[in-house]
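There's a structure below that I have some questions on.
Every protein chain but one is kept in place in this view of the complex.
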Amino acid sequence: MPYIQNTENEQREMLRAIGVESIKDLFEPLPASTRLGRDLDIPVGMDEASLRRHMIELAKKNRPLGDGPSFLGAGRTRHYVPVIVDHLAGRSEFVTAYTPYQPEASQGSLQVFFEFQTMIAQITGMEIANSSVYDGASALAEAALMALSLQKVDRIVVSKASHPEDRDTLRTYLRNLDVELVEVPLKEGRTDLDATRKALEVGASALCFQSPNFLGILEDGAALTEIAHEAKALSIVSVHPLSLGVVAPPGDYDADIVVGDGQPLGCPPYLGGPAFGIFATREKFIRRLPGRIVGQTVDGQGRQGYVLTFQTREQHIRRDKATSNICTNNALMALRGAIYLAAMGERGFAAVAESCLVQAHAAARAITQVEGCSLLYDGQPFFCELAVQLPKKAKEVNRHLAKKGIQGGYDLGRFDPALDHAMLLAVTEVTSGDDVDRLVAALREL
Amino acid sequence: MHPDDRLLFEKSRPGMNAIEAPRPELPKGAESLDTASLLPAELRRQSATDLPAVGQLDLVRHYTRLSRKNFAISTTFYPLGSCTMKFNPLINETVVAEPGFADLHPYQNEDDIQGALGLVFELERYLAEISGLPHISLHPAAGAHGELTALMVIREHFRKIGEDDRRTVLIPDSAHGTNPASCTLCGFKTVELKSNEDGLVDIDDLKKKIEAAGPKGIAALMITNPNTLGLFERRIQEIAELIHSAGGKVYMDGANLNALMGISRPGDFGVDIMHFNLHKTFSTPHGTGGPGAGPIGVTDELEPYLPIPRVVKDGERFRFEENRPSSIGRTRAFVGNFGVMVRAYTYIRALGRAGIRRVGENAVLNANYLRVLLGKHMAVAHPRLCMHEFVLTARRLAKEHGVKATDLAKRLLDSGFHPPTIYFPLIVPEALMIEPTETESKSTLDAFAQAFGQIIEEAQKNPEKLHQAPTTTPVQRMDEVRAVKQPVLRWRRG
Partner (left out) sequence: MRPDDLRYLESHEWVRLQDGMATIGITDYAVEHLNDLVFLDLPSVGDEVTRGESFGEIESVKAVSELYSPVSGEVVEVNEPLKENLDQLAQDAFGGGWMIKVKASDPSELESLLDAAAYEKVLEKE
């Protein structure tokens, strides 16, 4: 077996050194009643060539998004991943290292995360960021927990326009902590400001909203943040990180915590994971921040270097009083995000975002020229996803598109049964003009 | 400082970028779009991001140089206790990059992802067989996330049967810090269990604490088996019976499952619920701190509470199931870390039933061999047969020569080895916790033991050398007090 490197002779030598006769003797500490005593019911092993063939066969039973035009978004959007990301993030010194607890042996990872934290702070407009959490949904839950520990009001308000899976996650996390979770309704595809003000009247630790929201529409983040602050609640914003190339970042309108899913930054969609969770906030909240943080310092010789810092917040030291239970995070995916942002640079990052914005609006214009198709919330600002009203049920439309080799959009009937004649279409910089032409042609056939 | 070691931001030159950004390509009928007015002015970004502007070669060199400052399994023996730093087979990385796995969307039509759903379903079946727990959820993102999800399952179960007052969770003093942290997040109160002289759960203390929790107080025991001392809890069945007769559930932290695979199954020795670490036991890479995956396994009784979505099989077709009224809900978005599952599935298929048992056998063989070799130089906390890992104590060295576990660890770096886990478990003073894993060769273990022996000798003759270690790494010991007192958590334009 190629993953075990001792010959039978060596194994015998080792057993002799230990002072036992056989491998079986090594398991003497296990009472007989705890032993399995039979073979596992798992297929026999495979050689590499057969295994590779088997895996390719399994992969072929799936239809990758890239096989044709695709308009599916709703939490995972397709973007171009520069080859430099795969090459550099695939280096085994990153892939096979552990969490950088020994700083002298991990300066590579530590500097990467210091730079990652900086770039996340730069794009969100916030003071500081941690070195990632699991995903956007759990980032939102962690942000709510952080707000609860800072503001100490057992109530969280969340916009119904936030991703349904994010809201589910938030609900699950809060369920066992005697915290009330209140959802604010929508008006014209955006969070209803009056209803928000009302929901916050009795106080809350935080107002959570997403911009662009689940329907693709950009929220009035400044107004929502102001409403939150009037009620002494923190403003927690979930972002699509690439939108920040063209859209005002939450830091510019005084948000307190910014979270999001980092998938658009150099991560393949992977059926939903892994990517990484973004978490940025104010420096004064540092002691309440969940997850790992890298700081710059010097060694005994005065040389600049990096360490994991403020570790007393974390579970391995503070145990039951830790700010979060998170240990392993999504570091390698965060590294992908860092390389992506560095490769794009200031100019490229803005250009990709601009591309998404332009392509999506161009697509909107082309699609709304089809009879029976219109924007669900015409006139509302959006980034790269558009909610489209259709002449037929979204389910039927998607079936028709599939026949034409097109991966359609997200059926909004799943979000709200009243919207079953609408779908959410994602259009990004990888959506070609030809893709949209094909979609439009197919929609005309309805 | 070498100029190539500077931060990206310090290498930035306005106007550079490593790749050309794609230009918008407009569909028919949209050529006349006024691109300047697509966003209202107040929603437009006005502030610069100030992201670095670096050319492609400079960027390649930047990250390549950084990677070389890391110790990694691919370059160095990395015997971190309780972390299972085993070889990460390369085939796993190749197959996961297939577009048929990487380029899939969680909301695609199920007919278009049958291969992926089938893989999830089969992987669940394999983990069920390995653990002896019939139902698996691959939803959680990491070990601690699995713990939290599992505790939520337990809480939901007690809520359902009208026993939500069960809030006490017993945790041995040798447990991982994530255990109590996860309990707090779930509204549970933790009570610490003492370990006995043998490093195992003290049964009398257990009985006392069960009684103290009251007749309907115990929710669960969180036990790690083998424990963090590398010892199998011999009386695990008796322990499980005590918990069960008090109405509680036995939760197992599966961080150390590597030692048991194919040999002993938690579901068979009384465990009701556990988590796995795919990034430890099933060879998916640690990736400098993640992503991992922390699936959980449960008994029939706890199955209704598992998180959504579940993957089920109808005839020959696989599908997601979300309509499960008793479920705790989601603890993250989407099905889970699918990219990690593909690697773990590939690993299990490569090994097969016999290979999996040999993992456990060789992990225990390597650990005991290294224990005997290192035991010649330093006291083993519990000097008898261990499982996948063992713990040394540098207590005497600290007392007699002023050399602490941390000094030994730093000096090992100078010998080209990654040090073991230190100062854990908390119950052993000056602890060094060593887990060689099954994938290391005898000659590597011999070389490590030799280097370790030399360091111990040096510690007695010339302790100062250890206090100054490491000297061969890119930086020496860092000023961690300064890092907290004068925090610099990001680069800023000077």
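Order of writing sets the labels: A and B. Residues in every chain begin at 1.
Following the convention adopted for this analysis, a contact is a pair of C-beta atoms (placed from the backbone, for glycine too) under 8 Å apart; a residue touches a chain by one contact, two chains touch by 3 or more.
Remember, predicted model here, so these are calculated numbers, not experimental data.
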{"item": "Contact set of the excluded chain (shown chains only)", "value": "A, B"}
{"item": "Contact partner of the left-out chain, one of A:44, A:83, A:202 or A:317", "value": "A:317"}
{"item": "Positions on chain A contacted by the hidden chain, ascending", "value": "287, 311-312, 317-318, 321"}
{"item": "Chain B, residues in touch with the chain not shown (by the definition above)", "value": "480-481, 483-485"}
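The rule is short, and it goes like this: only the chains that are shown with their structure count from here on.
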{"item": "Rounded Å distance, chain A centre to chain B centre (Cα mean)", "value": "19"}
